[in-house]
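Shown here: the complex without one of its protein chains, the others still in place.
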Amino acid sequence: MTSQRPDDETFLRSHISDLPRSIEPASDLWPPIEARLAPRARPRMSPMFMQLAAAIALVAISSAVTWYFVRASVPVVVVAMAPVDRAQLARLARAGDVMEEGLGSSSLAPETRAVLERNLVVIDSAIAESQRALDADPGSPVLAGLLRAAHRQRVEFLQQAARLPRS
Amino acid sequence: MEPDALSLEVRRAQAGDADAFAALYRAHVGRIHAVCLRLEGDPAAAEERTQDVFVRAWDRLPGFRHESAFGTWLHRLAVNVVLAHRRTQWRRDLRVTVVEEPELLESPRLSPDPGIGMDLDSAMAKLPPGARAVFVLHDIEGYGHAEIAELTGIAEGTSKAQLFRARRLLRKALDR
Partner (left out) sequence: MRPAVLLLALSFPVPLVAQQRIDRRMAVSSTAAIRINDLVGMVRLVGWDRDSLVVVGELPARAGQLYFGGSPDAAKLGLKGTDTSSVVSSATLEVRVPRRARVSVRGATVSLDAGGLEGNLEFITTAGRLHLEGAPYTVTAETLDGNVEVAGPVASLRVRTAGGTVVLRGVRGDLSVTTVSGAILIGGARVARARLETVSGEIAWKGAIERGGTLDAQTHSGDIELRLPPAIGADLELSAPAGGISSEFTLRGKPGAGGTLRTSIGDGGAAITARTFRGRISLVKQPEVDPNPAAPGGISGTSQ
């Protein structure tokens, strides 16, 4: 009696059932994800009374000031964003520090290390400048967004550095 | 993390609590990364897509109505994120392969890199991108051909042909 060869689907079924459902990424992706998380956004255009309620809520929650003006039938909204999240900014800074420490102990050629440090100076200057501006205007969501972006760029640059081919 | 605890974390994250969202990330990243890796077939791209998924989830979380499990909602989001990123490439690959190269249904068997054992994940990574997408969505993630057609922008018949092709190529790679 000859045994019938199972079809492709049947053959693969046992392999599929052995597949792991979960595969952890090789590196911790939380720092770059966290760096990209925006504060909860407000709607671009909303009825006047919702804008007013949002403005009152924001003033009550933080010292941020929002304002609106409407021209004709086309409302133009000047940005009203969530309050500055200093805890998030601190987490981003810590994530970058951890990654930079890890890079310091890696085996990079001196020329490569020099290029990395030169570029980190550029990024760190941007972070410092944004931080100073935010300190002078603590409620500015625009400045908070720019500072958050600078921290994220630092994390992503350090990630790129970790992937560099070694000569 | 226990389901009830997760539900609480979801509500906290919806309210803007990033630490709660971090907990959700830790609970789900393995599953999401697995589907991204199998669809992309490339670890670097999979990590990028995984990041995109969680960033998109943060943005969309206020709209999550708890009508399904959070994991189910997140998984669906992941499939949409990866497919949106690859739609142009896969649609072209699927059209070219099926219409112009039917003989590839019987192409030479996939061979592993020298010295590396072949398992299903390794074999899937070597499939042509369009065939891999259909196989992962249908045989691993349980989508039907109508759904796959809608998600990828291809015809149902193309989806079925690509699945046949993927299974045949994988069988040849594994059946040694």
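Think of it as A and B in the order they're written, each chain with its own count starting at 1.
We adopt the following convention: a residue touches a chain if its C-beta (ideal position, glycine included) is under 8 Å from a C-beta of that chain, and two chains touch if they have at least 3 such contacts.
Not measured: the values here are computed from a predicted model.
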Report summary line: From A:19, A:93 or A:146, the answer for touching the chain not displayed is A:146
Report task. With the missing chain put back, which residues of chain A would touch it? List them for me. Result -> 44, 69, 71, 74, 76-79, 109, 111-112, 115-116, 118-119, 122-123, 126, 129-130, 133, 140, 142-143, 145-146, 149-150, 153, 156-157, 160-161, 163-167
Query raised in the report: Residues on chain B that touch the omitted chain in the whole complex?
Result: 44-45, 48, 85-86, 88-89, 92-93, 107-108, 110-114, 126, 128
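In this section, only the chains that are shown with their structure count from here on.
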Query raised in the report: Where the centres are mean C-alpha positions, what is the separation of chain A from chain B, in Å?
Result: 23
Report summary line: The residues of chain A that touch chain B in their complex are 8-9, 11-12, 15-16, 18-27, 29-30, 32-34, 36-41, 82, 85, 87-88, 91
**Report entry** Residue numbers on chain B that touch chain A, as the complex places them
**Finding:** 16, 18, 21-22, 25-26, 29-31, 33-34, 37, 43, 46-47, 50-51, 54-55, 58-59, 62, 119-121, 139-140, 164, 167-168, 170-171, 174-175
